[in-house]
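The other protein chains are all here in position, but one chain of the complex has been omitted.
Labels A and B are assigned to the chains in the order they are written; within every chain, residues are numbered from 1.
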Amino acid sequence: MHLAYPAVLAVLLFCVGLYGVLARRNAILVLMSVELMLNAVNLNLVAFDVWLRDTVHAGQALTLFTITIAAAEIGLGLAIVLLVFRHRGSSDVDRLTGLAEPHGGPGAPHAPDASDATPTPAADDEKAEASA
Amino acid sequence: MNLSAAAHPGFLSPTGVEITFVLIGLATLGAALLTVTTRQLVHAALWLVVALGGLAVEYLLLTAEFIAWVQVLIYVGSVVVLLLFGLMLTKAPIGRSPDADSENRLVALGVALAAAAALVWVVVDAFRTTWVDLHGVAQGSSHATGESLFRHWVLPFEALSVLLLAALVGAIVLSRRDAGSPGGATTGAGSPADSATGKEQS
């Protein structure tokens, strides 16, 4: 089989996931998109493992690890989303703008819980990117 | 490898496996696209099931059967369930929600298309003639995978279990309501992860 097929499929899946991460409003849908991206990577790992016929099966082992980590990540991510939802009453990513520069100039007061809650999804997303 | 690739016919003569792979791949891609575009949040989760399931079939076609079953068990079985729980716990609307996509959509589309174009170009350019030999000893049988996993990857495997434990504790701590506040509905966020790790560990 041509390697290009799984590779291109992985690329396209990754980009679809990318679009979802950037375009979805609901934090849980963003997490789903992250899962898509992770799976695209997994597909790549498997395909290259099969192609290279690695004797230690690094590709498949890594895929298993990735799946595990993805499961852990989705658990933590959902916990965070729930926390945010409980605090803010919404899980819309583009409404969690507590880190925004206040328009009244620097130093204007804003809700302290917002600054507590919002960094976590951001860090979470980027962590997902990094692991992907 | 290059020799064997050169000996085989190119794109013009696909084998049966390839045709199957491409068809399943198209279905997977379509499901993934629906996942990220549908306006019904619950449907998105269901389309995600289709996409992940399609990927499991692709793994099978690539002779990685153990991975395929793990994919079905963990992703389709637990992760999606977890996501559905999440959707419900955050009171996601049932039915079409007009504001499922943020205002960032056009930018996201641009970035995604650019990334897709660049990556497809690079990947096709690099692996145009590469041939994967799917015959011979199966790469991904349970036997082979288990052997390599417990022979070469024991230490990362154990480290991973510690990571899972940490994630477990973290999820519980995060989703725990403050002392004195009633109800424990959100502990569900932690327990499916627990069940997932349990399956993985076994």
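Everything below uses one rule, namely that a contact is a pair of C-beta atoms (placed from the backbone, for glycine too) under 8 Å apart; a residue touches a chain by one contact, two chains touch by 3 or more.
FYI, contacts and distances are computed from a predicted model.
According to its UniProt record, the chain left out of view corresponds to "NADH-ubiquinone oxidoreductase chain L" among "Cytochrome c oxidase subunit 2", "ABC-2 type transport system ATP-binding protein", "NADH-ubiquinone oxidoreductase chain L" or "Carbon-monoxide dehydrogenase small subunit". Among A:M1, A:L18 or A:L82, only A:L18 touches the chain left out of the display.
Annotation: of B:N104, B:S141 or B:S161, B:N104 touches the absent chain (contact as defined above). On the side of chain B, the interface with the absent chain consists of residues 102, 104, 107-108, 110-111, 114-115, 118, 121-122, using the contact rule stated above. One chain is missing from the display, and on chain A it is touched by residues 18, 21-23, 93-94, 96-101, 118, 121-122, 125-126, 129.
The rule is short, and it goes like this: only the chains that are shown with their structure count from here on.
A straight line joining the Cα centres of chain A and chain B is 12 Å long.
Those residues of chain A whose C-beta lies close enough to touch chain B in the complex are 1-9, 11-29, 31-33, 35-36, 39, 42-43, 46-47, 49-51, 53, 56-57, 60-61, 63-65, 67-76, 78-83, 85-86, 91-94. The touching residues of chain B, counted against chain A in their complex, run 11, 15, 17-18, 21-22, 25, 28-29, 32-33, 35-36, 41, 44-45, 48, 51-52, 55, 58-59, 61-64, 66-67, 70-71, 74-75, 78-79, 82-83, 85-87, 89-92, 99-105, 107-109, 111-113, 115-116, 119-120, 123-124, 127-128, 130-134, 139-140, 144-145, 148-149, 152-153, 156-157, 160, 163-164, 167-168, 170-172, 174-175, 186, 189-190, 192-193, 196-197, 200.
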